[in-house]
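Handing you a structure now.
Only a single protein chain was left out; the remaining protein chains are all shown in position.
And then chain A:
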Amino acid sequence: MIKNLLKSFKLTLAFCAFFGVFYVFVLWIFAFVFSPNKGNAEVVELNGKVIGAANIGQAFTQDIYFWGRPSRAGDGYDATSSAGSNKGPSNEEYLAEVKVRIDTFLLYHPYLKRDQVPAEMVTASASGLDPDISPKAAFVQAKRVADARGLPEEKVMALITENTEAPLLGLFGMAKVNVLKLNVSLDKAISRN
């Protein structure tokens, strides 16, 4: 027993050195050299200023921006406490909340028919930090954003197409639009005018 305990102790320390130090060190050096941002989360810049992490969604509420999905992380898009709603599909309270979200979405996009409201825009993401929406969910918002910015709708549509990321190799998964990057390119388009 004592002999085994001593072996256990030494072996645990050996594993600490092998995994906790050696393995981690190799990955850390690799990340420092080859990753997009020296091992930290990749960032997006506008006019030389960091305005967000590329893969982390942000709360957008103003009419001049595209909106992301509803978030249950903290008070919304809190990147220190990721969380989903964990609401079950039959929960009445939750379904009532979805109805309110649909009505609100239609209020801000009065030109849409009810069956054009994408379900993803009225359901909370798993992490509460979902950085993406589908191209369809971006297109339905185009008119609102264009009107608020006084831009022609075609131009906003073109920006969405430009920011659409195709499925992996064009074959696997879904097309998506990174909301933050789309909004940044909107701001850039304005400053170009």
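We adopt the following convention: contacts are C-beta pairs under 8 Å (C-beta built on N, C-alpha and C of every residue); 3 or more make two chains touch, one makes a residue touch a chain; residues count from 1.
The definition used in the following text is that contacts and distances are computed from a predicted model.
Selecting from "Potassium-transporting ATPase potassium-binding subunit", "Electron transfer flavoprotein subunit beta", "Glutamyl-tRNA(Gln) amidotransferase subunit A" or "Radical SAM-linked protein", the unshown chain of this assembly corresponds to "Potassium-transporting ATPase potassium-binding subunit" (UniProt protein name).
Which of A:48, A:89, A:110 or A:150 touches the hidden chain is settled by the complete complex: it is A:89. Interface residues of chain A facing the missing partner chain: 1, 4-12, 14-16, 18-20, 23-24, 26-28, 30-32, 34-36, 38-43, 46, 49-62, 65, 69, 77-95, 98-99, 102, 114-120, 122-134, 136, 167-168, 170-174, 176, 180, 183-184, 187.
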